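One chain of protein is taken out of this complex; the other chains stay put.
And now, chain A:
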């Protein structure tokens, strides 16, 4: 069985819902982003979703786009250094896990085979690449299978039913369920959901072979509470970054605690 899925299943024995907090690597600087990740891990975050910045992040909304562009503005970030840095962080916090999120191009240029090998060495067990659909990922899937790494597939409220069933059955570490149409964060490009989140999650649960993570639009405790019993991991990204931008680690931590530690 998947190491990542095992970890989630074990932790879920103690908690009704796990937390995955998103941090942009290198924003505003590499050291500050690593400090922020450490702060979240100290506060009990079960996962950090580390985003390696890309110049053209098409699935992200304004908050994360600005952070990615900010991170790339006057420093050269390398995938190699990022993996080394977050690998060390993972070893410092053995009770939590780190997943790597990015767009395909920086990973493709680094080399997909090398990427997966290095992830295995650094115990980065999950890989989230939103612009690499399942059908195009044959090569990556093969490398992942050989190294115990899980590519994380996304499903959305507008994913056709047969495709949703297929992707859910293919999920290994966890399945990333996008809660609504649009891009990440508060944006003018946000759609509503056509069906209730409960129905959507029930449909997914009937097919999923792996734990379920839910992201996009989670900003308040009520959103997290609503997922208990229906999902395993609540993924919080732009809201956390908004808080961090507003009042630094202190404000960010306040939001994290209000969502997961109260």
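The working rule: contacts are C-beta pairs under 8 Å (C-beta built on N, C-alpha and C of every residue); 3 or more make two chains touch, one makes a residue touch a chain; residues count from 1.
Basically, contacts and distances are computed from a predicted model.
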Undisplayed chain, where the name is taken from the UniProt record, one of "Sulfate transport system permease protein CysT", "Tryptophan synthase beta chain", "Acyl carrier protein" or "Succinate dehydrogenase iron-sulfur subunit": "Tryptophan synthase beta chain"
Contact with the hidden chain (one of A:105, A:196 or A:209): A:105
Residue of A:42, A:56, A:145 or A:225 in touch with the missing chain, whole complex considered: A:56
Identified contact with the non-displayed chain, of A:6, A:29, A:78 or A:258: A:78
Among A:98, A:178, A:210 or A:234, the residue in touch with the chain that has been omitted: A:178
Residues of chain A in contact with the chain not shown: 54-62, 65-66, 69, 72, 76-79, 103-110, 130-133, 135-136, 153-156, 158-160, 163, 178, 181-183, 187, 189-191
